[in-house]
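Take this structure first; my questions come after.
Missing here: one protein chain of the complex. Every other protein chain is in place.
Take a look at chain A:
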Amino acid sequence: MTYKWDFSFLWNYRHVLAEGLLNTVYLSLTVLACGLVLGAVLAAARISRFATLRAVGSVYVELFRNVPALVLLFWFFYTIPVLTGIQNGRFLTAAVAFSLYSGAYFCEILRGGIQSIDRGQWEASIALGMTFRTVFGSIILPQAIRRTLPALTNEAIEVFKISAVAATIAYPDALYQAKLISDTEYRPVEVYTVIAVLLTAIILVLSGLSYALEYKFSKSN
C-alpha cells in the first residue's frame, strides 16, 4: 500500500481547525472548572455529619458515574426539549452533561484525599474556632487537592477526551470541524492525523502544567 500523504490542502482550513481547537479547549475548561467545583461540593456532602446530605452525595455519584457520557449527552440533547419544550444550545448541553458526569469522578477522587487527611487537622482547626466551611475550604480541601493531584490530572485529561463526544450533537469542536473538512476534501487520513496530533499536544501541555504544580507543592512537604 502506498498512500500518498498530502497535508498542503489543510492550510486553507487553518481557521476552521483553529476554531475547532478553541471550541474544544473552551468546552473542556468549562467542564473542568464546573466538574471540580461540583466534585468538591459533593465530596463535602459525602463526608457531612448529616445523613441526608451523605445519601444525596452517594446517590448522585452512583447515578452519574455509571451512565455512559454519550448516553447522558443524548439524554440532555434529545429528551430535555421534549420534556420541557426548551431547546438549549449545543455548548450548554454538552457543558452541563459532561460537568455532571465528571463531577461524580472528581467527587470520588477528592473524597479519597479528604479522608486520608489526619483527624488532627480537623481538630486543630475546629479548636481555633473555624466553622465546617472554613475548615473544609481552607485546610482540608487544599491538602486533599495536593495529595490527589495525579488522579485529578488523569480525570482532567479524561474530560478533554470526552469533550470530543460533543461532536455527535454537532458542537463545532476539533473533531466535528475535522469531519467537515474530511467530508469536503475526501482526505480523512490527513485531517484526522493532524487533529489527533494537535489534541495530544494540548493534553501534553496540560500534563506539563500538572507536573509543574506537583513540583511546586512538593516544596511544602
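Just so it is clear, a contact is a pair of C-beta atoms (placed from the backbone, for glycine too) under 8 Å apart; a residue touches a chain by one contact, two chains touch by 3 or more; residues count from 1.
By definition in this document, contacts and distances are computed from a predicted model.
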Among "Succinate dehydrogenase/fumarate reductase iron-sulfur subunit", "Polar amino acid transport system ATP-binding protein", "Urease accessory protein UreG" or "Carrier domain-containing protein", UniProt-listed name of the chain not shown: "Polar amino acid transport system ATP-binding protein"
Where the complex has a chain not shown, which of A:Met130, A:Ala151, A:Leu198 or A:Leu213 is the residue touching it? A:Met130
Pick from A:Asn12, A:Thr79, A:Ser116 or A:Ser138: which residue touches the chain that isn't shown? A:Ser138
Residues on chain A facing the left-out chain by the touch rule are 118, 120-121, 123-131, 134, 138-139, 142-143, 146, 217, 219-221
